[in-house]
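Heads up: the structure comes next, in structure tokens.
Just one protein chain is left out here, and the rest sit where they should.
Note that the chains are named A, B and C in the order they appear, and that numbering of residues resets to 1 at the start of each chain.
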Amino acid sequence: MAFAGLGQARRSARERSDLARTIEACRELLGARGEANSVAIATQAVSHYQRLSADSLKDFFTLLAEDFDPDPQRVLELAGRYAQTRAPQDLIALARAAEPPRQELLRRLIRAPGGTAAVVSMRAQLLGRLRTERGLAAVDADFHHLLSSWFNPGFLQLEQVDWDSPARLLEQIIRHEAVHEIDGWGDLRRRLQPDRRCFAFFHPALPGEPLIFVEVALLGSMPGAIAPLLERDQPPGQDPRRFKVAVFYSISNCQPGLRGVNLGNFLIKQVAERLQAEFPALRTFCTLSPVPSFADWLATVERLESDRVRPARLAALEAALHAHRTQGAAAHDAQLLRRLCAFYLLHTSSASLRPSDPVARFHLGNGARLERINTNADLSRRGLKQSHGLMVNYLYDLDEIEANHERFVGEQVSASRAVTGLL
Amino acid sequence: MAFAGLGQARRSARERSDLARTIEACRELLGARGEANSVAIATQAVSHYQRLSADSLKDFFTLLAEDFDPDPQRVLELAGRYAQTRAPQDLIALARAAEPPRQELLRRLIRAPGGTAAVVSMRAQLLGRLRTERGLAAVDADFHHLLSSWFNPGFLQLEQVDWDSPARLLEQIIRHEAVHEIDGWGDLRRRLQPDRRCFAFFHPALPGEPLIFVEVALLGSMPGAIAPLLERDQPPGQDPRRFKVAVFYSISNCQPGLRGVNLGNFLIKQVAERLQAEFPALRTFCTLSPVPSFADWLATVERLESDRVRPARLAALEAALHAHRTQGAAAHDAQLLRRLCAFYLLHTSSASLRPSDPVARFHLGNGARLERINTNADLSRRGLKQSHGLMVNYLYDLDEIEANHERFVGEQVSASRAVTGLL
Amino acid sequence: MAFAGLGQARRSARERSDLARTIEACRELLGARGEANSVAIATQAVSHYQRLSADSLKDFFTLLAEDFDPDPQRVLELAGRYAQTRAPQDLIALARAAEPPRQELLRRLIRAPGGTAAVVSMRAQLLGRLRTERGLAAVDADFHHLLSSWFNPGFLQLEQVDWDSPARLLEQIIRHEAVHEIDGWGDLRRRLQPDRRCFAFFHPALPGEPLIFVEVALLGSMPGAIAPLLERDQPPGQDPRRFKVAVFYSISNCQPGLRGVNLGNFLIKQVAERLQAEFPALRTFCTLSPVPSFADWLATVERLESDRVRPARLAALEAALHAHRTQGAAAHDAQLLRRLCAFYLLHTSSASLRPSDPVARFHLGNGARLERINTNADLSRRGLKQSHGLMVNYLYDLDEIEANHERFVGEQVSASRAVTGLL
Partner (left out) sequence: MAFAGLGQARRSARERSDLARTIEACRELLGARGEANSVAIATQAVSHYQRLSADSLKDFFTLLAEDFDPDPQRVLELAGRYAQTRAPQDLIALARAAEPPRQELLRRLIRAPGGTAAVVSMRAQLLGRLRTERGLAAVDADFHHLLSSWFNPGFLQLEQVDWDSPARLLEQIIRHEAVHEIDGWGDLRRRLQPDRRCFAFFHPALPGEPLIFVEVALLGSMPGAIAPLLERDQPPGQDPRRFKVAVFYSISNCQPGLRGVNLGNFLIKQVAERLQAEFPALRTFCTLSPVPSFADWLATVERLESDRVRPARLAALEAALHAHRTQGAAAHDAQLLRRLCAFYLLHTSSASLRPSDPVARFHLGNGARLERINTNADLSRRGLKQSHGLMVNYLYDLDEIEANHERFVGEQVSASRAVTGLL
């Protein structure tokens, strides 16, 4: 017991020392020494940081929040002066003072070899604490602000992933696939056949590390079910002239530290351009997407009193719900499910019923259009549980993207006649 | 006449329209459409921008200055609120409001293919106007702020330039060499022999475009004159075991739009590390540098009344100047010149006599030490005119860099005994 | 039945036509048209060849043997003339006439895109028929002659295979590993850890196709058993300073069509040089090899009358055999097995008892030395069956290779004292 306690004390001492050194290196990095020799000091800071225990990490982030924020009085004073003079020099001074110093700290940390990877993993750590430590929100805003600037699409490199890619990369694709799990190398191989495509974004400061990737199937028509796309033994479609539709059937993030940094939007559009150039006969770019929150929503709605749902907008829903209740889950009529889903996706993005489906928000926010609702489309355990087997096609029509997005900002969902006609 | 006038009118109309379109695309880029489809809109904005005439450019920058700056009242209000609450959300709102919106504009512009190159060239245009249009200072501060973040050494790629490099790159090296002009391909070839090195920084978003490069000679001892290093017909030193000293004899920027963005400091240190790894026998990393402002300064000082120069600090100088005056320019005694130069470099960086020599400021600011002053070191026309033939060795001792820089910030110049002994 | 017969007839007609076209293209290739346009004609020939049925292949090779051989009378006449004159022009004419024309045919076939691959696969087909059709031996000699010239080590590219190699390549490594089967991607991954190496030879005309590869383990001492080397879950040795011994534990050919073309000898020596440069502390290069024919030989020898084995050389063996017989297989004493194996490897390469073990012949022919015989070294089913669990270390001492090989040519086996001491 005594020894264990001693060990504990010693460990704590070492931990305190790691924390102290990390913070000291960070302070030095922002000072005069940091100007002369920032790469060397940033390298030390990163190296100390990487030894921090979970407890020390908590302290580290708290310090970032409390000690590396702007001086409120000075910002107020400079804001007052600028409001009076509107002089460029006063604006420069104000902007500098209002920016939390930890932003400059992060900018200097990424100068170290491996610094960018360290900052991205720091953010991942931070995100895990955000729920419980609300005080870190401003720290996270700084991370997000800078990472969005650094991981902008002008700096990203789009690479095709195929069977000639390094095994190390393919291993990561298998690990990170989040939508339709890849069951080993044989399964992956099918997804890299000539009638399939996989593209990933890379950042030059994170060599060999995919940030996000999308899997595409090249087909003759818009698909209504996922199973045939994943069928391992099906021979690949051979004739590129028959490829009319590019289906984005899976998109997965690989870097938890980049949450909220827009990558998917850029990836889908850049891939669409690349595919259009390779296959001029392609006419349609769409998704085959899950509706992961549909079943939950439906369960909730069924429990709601119908009078809480305002009558004007929800006539269609009420009828549908009525049929649904009277027939029971066993009689899940396809048309009924489609109507419920249409209602869910078209109307619940309004303030009253938020949050709606995250996948829908992503694609509609990108400017896609809700094109078709398919029943019996995903009969996997997860598909049945989350969405009663439904899947949705979102259509990316490059000429309509901006208008669709504007409509979405205005709380309207762009949808095809086939979908609006359901209600 | 009539036709010319008509042409003029038409041209102006087109110019106005280019300007209007550029601004419109910039506004769109910051709005809702820009969120959905920023790459496409940024591409248009860049393309319109590149057609702007000189007059329209002036208007464009003025608009950037006046229309894309923060709202003073709102910043003041949020600064007040934050000073009261110190709540994370209030800090987030304040930081967002205090940052000039043109920063977000630039961040979105570089999303376009070629967007980074466009922003760098925009900055070059802007710098040309800064002297006469002081109101643009805050705009320039925003460019500088973002470019420093994007062109940080963690994102830069260090590449060796040699005789196997693409001709297109070597052509740029010839064009941009700013210190010792490269007289054609034969001259360049000598500088890429096995006892010479050339390294350049590249940025992934500007492929094939060197940002800055340094030329290095590998020698047996610290050199005191430049001519032997540039001698074209001298056979290259062949035995790497004799390379004891790496001399940075030329460093040149290639991108006017990156002025003020620290690249040279990082380049020198990264190259030193690379060379040390390749040649473990290297003991000394130093420069052979011009003192481009020495002759001008000397001419000024000679004209100064000696009583304006305060006696306590300038005893050495007075004696030197006295000797200089009585002996005349023809009798430029080597020791005297060295003393004058030592005085110039050691003492004029204080506030009273600024600006001192820019090359000295660069290397001393990087943490180098003033090691040796060489006479008859550069007998070219320019060398004689600018510095009476003097050149200086700055020593990069990696273990001393931080301490040297701190001394420099404290207005002290780090110098060898050989140099301080001159006074 | 009628339809099937018709189909048969039609197929045969098509087959005959494929054969006729192949032969016609080959004849054209050797004629005047072939001089002007050989690449195009070779491309056709290859394409027709690839459609040949098994029956047609037989006819094709027979034609190669009979119609593309030298004219005996003309060779005889030219040989006579050269014996008389010894004039250069007569020698040139003789050499040209004595070379079978199918050699020129093959030289022109490989001009086609994919021609080299086609010729290698042609050889593989040919080898399969060699046993039953002795008349093809001269055809095969021509293939072997040319392939040895084309696949010489000066043209081969040595590449390291690791976890960053393309999946397509790794898939082939898994498929072709002939000595210790690779059980899927997880097993392969272990063999590519930092304390393991895999190298392959490639030929520029067969891009992406490994010809032969060797697997190496970096260890602290010469290993006596295979299982620890293949153990999948063992953490890799991390400290390169502890790597003293490089063990070639598996070498596999990937191209059946290159049988008899010496690749392994060159591969092992080039890999040894590469490893020595990477790890200067390496002291020993050896193998851990099976003795695949040992058990068979032992079974045969046991059946031999002892008087057929000449007494002078086989005293040791007789004693050993006697012990072996009296004690039975169950009592396989390690020392006894080692002695038997030593006898087998040291003495059976003499004319009287050939062929000895093929693996021994390969390494001893390369100039390696028989260093150590290990019992209980391979306890796999195959290891027990083929060699009663024995494995052997052959030592590659670069300074001794030539002398060892000369000894081997003189029918002497180079062996360590430890091995010779067994007898």
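We adopt the following convention: a residue touches a chain if its C-beta (ideal position, glycine included) is under 8 Å from a C-beta of that chain, and two chains touch if they have at least 3 such contacts.
Given the structure is predicted, the values throughout are model-derived calculations rather than measurements.
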Among the chains in view, which touch the chain not shown? B, C
Given C:54, C:83 or C:281, the residue that touches the chain left out of view is C:83
Across C:59, C:99, C:187 or C:209, the one contacting the chain not displayed is C:99
Spell out, residue by residue, where the missing chain touches chain C. 32-33, 35-37, 39-41, 65, 69-70, 72-73, 75-76, 79-80, 82-83, 86, 88-89, 91-92, 94-95, 98-100, 107, 110-113, 115-116, 134-138, 141-142, 145-146, 148-150, 152-155, 157, 204-205, 265-266, 269-270, 365-367, 401-402, 404-406, 408-409
Chain B, residues in touch with the chain not shown (by the definition above): 163-168, 170-171, 184-185, 189, 208
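Convention: only the chains that are shown with their structure count from here on.
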Looking at C-alpha means, what's the farthest chain from chain B? C
One copy, chain B, sits on the other, chain C, after a C-alpha rotation whose size in degrees, in steps of 5, is 180
Distance in whole angstrom between the CA centres of chain A and chain B is 39
Cα centroid separation between chain B and chain C, in whole Å? 62
CA centroid of chain A to CA centroid of chain C, Å: 53
